[in-house]
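To keep things clear, I will list the structure first and then write my remarks on it.
Of the protein chains in this complex, one is absent; all others appear in place.
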Amino acid sequence: MSPLGARTLGRSPSEVALDLALRHATYLIFLAVILYFGIQSPAFLAPESLGNVVKQASFIGIAAIGMTFVLLTGGIDLSVGSVMYLAPLIAGFAMEAFGLGVPAGLVVAVCAGAVLGAINALFIVRFDVIPFIVTLATLFLFRGFGTWLTSSRQFDFAPEMRAFGLSSVLGIPTPILVFAVVALAAHVVLSRTPFGRQIYALGNDAEGARKAGVRVGVVKGSVYVVSSASAALAGFVLIAQIGRLDAAFGEGREFDVIAAAVLGGASLFGGVGSAWGAVIGATLIQTVKLGLVFAGVNLYLQPIMQGLIIFVAVLADSLRQRRIAISRRRHIRPSA
Amino acid sequence: MTRTKLLAAAATAALIGVGSAGGAQAATICFAFQDLETEFWIAGHKAITTTLTEAGHTVIERNANEDANRQFEQVRDCIAQGVDGIILIPQDGESAVTIVAEAQDNDVPIAVFNRPPSDLSRGIVVVADNAAIAEQAVDYLVEEALAAAPAGETLTPLIVVGDLGDPNAVGRKEGFYAAIEKHADRFATPIEVASEWDAATALANLEAAVTANPDIDLLFTSSDFLFPTIRSVLEPRGMWKRRGEEGHVLMGGLDGDATACQLIKEGYVDATGVQDLYFEAESAMDAILAAIEAGEAQPNQVIEDPGFALTAANLGEREMDMWGCVLLSEGFLRN
Amino acid sequence: MSALLRFESLSKAWFGVPAVSDLTLEIAEGAALGLIGQNGAGKSTLMNMIGGVVEPTAGRMLWRGEPYAPARPADATAAGIAFIHQELNLFTNLSVAENLYIDGFPTRLGMIDRRAIRARTEEILARLDLAVSPDTIVGELSPGERQLVEIAKALHNEARLVIFDEPTTSLTPRETQRLFDVIGRLKAQGRTIIYISHILSDVARLCDAIAVLRDGLLVDSGPAEAFDVPRMIRSMIGRDLDGLFPPRTAAPGPTPLLEARGLTQPGVLEDVTVTVHAGEVVGLFGLMGAGRTELARILFGLDPVEAGEIRLDGAPLPAGPRGRIARGLAFVTENRREEGLMMEASIMDNLGLVSIRDFGRGPAGLIDRDALAARAEEARRDLSIKAGDIGRQPVKALSGGNQQKVVIGKWLMSAPRVFILDEPTRGVDVGAKFEIYALIDRIAAAGSGILLISSEIEELMGMADRIVVMSRGETTGALARRDFDRERILRMAFRETAA
Partner (left out) sequence: MHSTVKAAKTKRSLGARAADVFLSDYFVLYMSLAYVAVLAPFLPVLLAPANLSNVLSNMWPLLVVAVGQTFVLAIAGIDLSQGAVVGLTSVVGAMLIATMADPVVLANAPVWGLVLTESGGPFGQMEWGFLLGIAVMVAVAAAIGAANGASVAVFGMPPFMVTLVGLISVGALAIYLTQSENIRHLPDAYVMLGKGDIASVHLGPKDTPQIPRRQIHSFVTYPMLIAIAVALLAHLLLAKTVFGKWVLAIGVNRKAAELSGVPVRRVVVLVFVISAVCAALAAVLYSARLEAGRPTLGEGNFLLDVIGAVVIGGTSLFGGKAKIVWTVFGVLFFVLLSNTLNLMNLSSFQIDMVKGGVILAAALLDVLRTRLMRERMR
């Protein structure tokens, strides 16, 4: 009531600073991680090193962007690791059989990924099987199909493949370009198109979305196609850098991909997340991993430190969200 | 309701399909291996299955996917199926001991192939010493490096380490260190790069390591299957050069696969440690077949595969002793 | 053809049990029809048939003279029918504008034409006097504001027929008035309205015609002039009801139970003092945003408070809800779906949630199922919750009134000393409302104290011994029962000089 009382409501500078810090916690942690490793090994701050980080993050990052679509609907896609393997493999066979060039191969890989995603979608949408089980089954099915095709042997691509993977346009490595294009496209789709907004609506309230006239089946199915196509592209771009596809490629990557998306703010319960978040999540994890390599940390300790840094990032994010929730609590009385 | 029916039909069809896929046959030899993910294991797998099948035996395959527990269960399932003998590529020496004991307690003869049990006293054991073979290969690299470098210069070695959960990877790392430490005064602390036996991880980590330490004199990979990955990192940096060319990095690996053979021939790679895959496979098969014939339930025998390093220097004489070169000559890499 | 929508012998049965039987009724274009009936009378089923959610088992509907058989909700929307539900159908993670356009965005080059939807949304919001940006995320809006967004959606769809299902339950009087103005304007534009509400005076005020459903049958209908509130109630429940509120049976005692003094939390409350005596029903009135719910949460220990003290039976309360529950505080929240009930769980599990510890035996806390079932059954009978097998039936299968009884029941099972009831009759039909009021009286008569929060002044005037009024986080006055006066209370709520 009293004007004096009102003035004491003004927050102290330290509180303001803390608030500011928490609001941008992810970026601050990012910065802190880069600086920390930069001090450990100044070479880490060289543009080439940081470029490498982004380039290597593109692999998990591209798939994580696709995964974000799925997570937004409250689903999950465990089959991405197998798609990363199978789709480029199919592309490889097609390239060999029809003498296709690398760009055509890339298209084949993405299409193959889309088809694999459509298989997931079929079971999830038409038959109502829960996504966890469907994609767990296809995780085995897809990899099994690949090992059956190859008898587990590696697949060697023509040398042009590597030329493509290691190429750069205007000094920017191709994988980074692909990553950027996918991120931008996903961002536009998610935030600017009817389809994107319907994904958010679906994740928020599936029944409500159905009532509102959203074609729930189509939207729900599409996200699995997007996820698999992204995983296929991610796999293809990475394989292009090596030129050889091993039978174990992509195994267990589903957890890395989901982790990157979740670290980027996506919720496993749907409705929350963004393409940009997936980019940040994947890049942050890769920064930590490569920073540890630069710093020359003992191999046995690297994963432990990696875990701790991710933990701190997630912790900061949780505190930030709590802070935001508190500040959003409605202020009835005019403050200050 | 029609959809419900469709569902029922699909589910039944799938089950029946599975059923008919499993037409059971009288089994004779159970071949339980830990994984099938690199050329080495695939070649070994092929050698054993085709040889035995062609000789009229039945092979029951079990892939443990790098899970010792699963392997233990699989071997017990084999025993329950009443196989006559077991050929085992164990996940590691410790689980091998347990599995050998399990088989012998159930009166099934067992031969262990490639990865020796920690206790060599039981079972037919074909031994190859990963550490010793790795050491031989790195020894060659070290000699070459020291010969080429001006006296007093400190050299920087790098090792691409395998999955730390895999004892094979650890053995190879130990062999590498043993060779380097013989000349500790001439070498800087080796740079270790984790690969987790995964090409994508190796690519990322090696690239970072090479960016952080551009002056590498010697590179050893714990498995030959990573050479294509290494090429992708070194080539753009002008470090992928043939022997004799300016900027050649001395390079070695282990396994002796077809890619390594080709690269040694082309001059990019200098040495690789070789396990005599065909010798090992054959000895294991022969011994187990002999034991079955003789009705021996607990055969114990140690067969050693000394292994060797195929190097640029001995390429001429020993090429065809390396399984990878045999595969290469058969056109393996044309895919 | 003046009938916009006509039902002809419309029936719907669930496995032989009729929900709507042989209903024939028509709604004239441009008219406002009030549809009333108790929960379970068949209103929802009828609406679901109009909305394309369920298919009639017999009979048909005519829309502008043409047979109308919607197969899905989108068909209804396409025909020009909009629903304003009591359970809002908004996506809390999307913006206001996006919520309006979710079923069909205007696009340019495949991308949402944001400028267009923003402009159009702004215009619609202006018509509703809703001063929020079209880009505001709905999750950040108050319940009242969300309701208006829902109406904006109907306006946006240029619906010919707008169906309001309990639209005012979360609105403040001011917002309600705004809504009524909007409805008036809709009528003036020639749009047709179906208005469903338990607030019968509103129905009488707004509608041209009234139809009453009971047990799936149309029991009464006619022009609104012919209906007064008693007739409506009579038709709905099939008998007379003596007044809307039960008489209070006991007077409050002198002992203060709950005493809150000088509660201050920056930005929320300022020096709030409230006392609840044994056997007393204290009404807490205030406009939306006056701080009623915030006060309740602070009393219950859910939100922090900077200054002031809260005592129960003279002793200060521990921090946090658990300690306060143990001391005898109970809190029926305004949002029973999200905060009150486990919708998927059984009635018994819900009833037992608070007091479950009392049924734990031994160090492991093994539940005495028989005791729990007996006690829950007792509560069910006590509260006359209409349900079959309480051990199996999930709460979500109950009507709103019965759900609310379950919420009250779970607290009753822990025999609390002070009840905080936040909008306990929201979305509850006349009959159930009366039962809840009777329950409030019984609890008070048994010596517990009640803090009754409501935005319906009549409800407070009917039930409370004393009314405390809040405005902008402060208490602006208190009236004893004999001084109750609608206008004075409102003036306090609007902070006009207290008379």
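A few notes on this one:
Chains here go by letter, A, B and C, matching the order in which they are written, and residues are numbered from 1 within each.
Simple rule for what comes next: a residue touches a chain if its C-beta (ideal position, glycine included) is under 8 Å from a C-beta of that chain, and two chains touch if they have at least 3 such contacts.
Keep in mind the model is a prediction, meaning the values are calculated, not measured.
With respect to the full assembly, the chain omitted from this view is in touch with A, B, C.
Only one residue in the set A:I62, A:I90 or A:I258 touches the chain that does not appear here, and it is A:I258.
In the complete complex, the hidden chain is touched by one of C:F331, C:F419 or C:F434, namely C:F331. Counting the whole complex, the residues of subunit B in touch with the unshown chain are 4, 7-8, 10-11, 14-25, 27, 36, 45, 60-63, 65-70, 72-74, 76-82, 91-95, 97-98, 105-108, 118, 164-167, 169-170.
What subunit C contributes to its contact with the hidden chain is residues 14-15, 300, 302, 321-322, 325-326, 331, 333, 338-345, 349, 352-354, 356-357, 359-360, 364-367, 369, 410. Against the chain not shown here, subunit A presents residues 78, 123, 127-130, 132-134, 136-145, 147-148, 151-152, 252, 255, 258-259, 262-263, 267-269, 300-304, 306-308, 310-311, 314-315, 318-319, 321-322.
FYI, only the chains that are shown with their structure count from here on.
Shared contact partners of subunit A and subunit B do not exist in this assembly. Chain centres here are means of the Cα atoms, and by that rule the chain farthest away from subunit C is B. Centre-to-centre separation of subunit B and subunit C, using mean CA positions: 69 Å.
Of all the residues in subunit A, the ones that touch subunit B in their complex are 41, 43-44, 46, 48-49, 52-53, 56, 59, 96, 126-127, 147, 151-156, 162, 165-166, 238, 241-244, 246-251, 253, 286, 289-290, 293-294, 296, 298-300, 302. By the touch criterion stated above, subunit A contacts subunit C in their complex at residues 1, 5, 8-9, 188, 192-194, 197-198, 200-201, 203-205, 208-214, 271-272, 328-333, 335.
Every residue of subunit C that touches subunit A in the complex is listed here, in rising order: 51, 53, 72-74, 77, 89-94, 98, 102-105, 107, 110-112, 114, 140, 142, 266-271, 289-291, 294, 303, 472-474.
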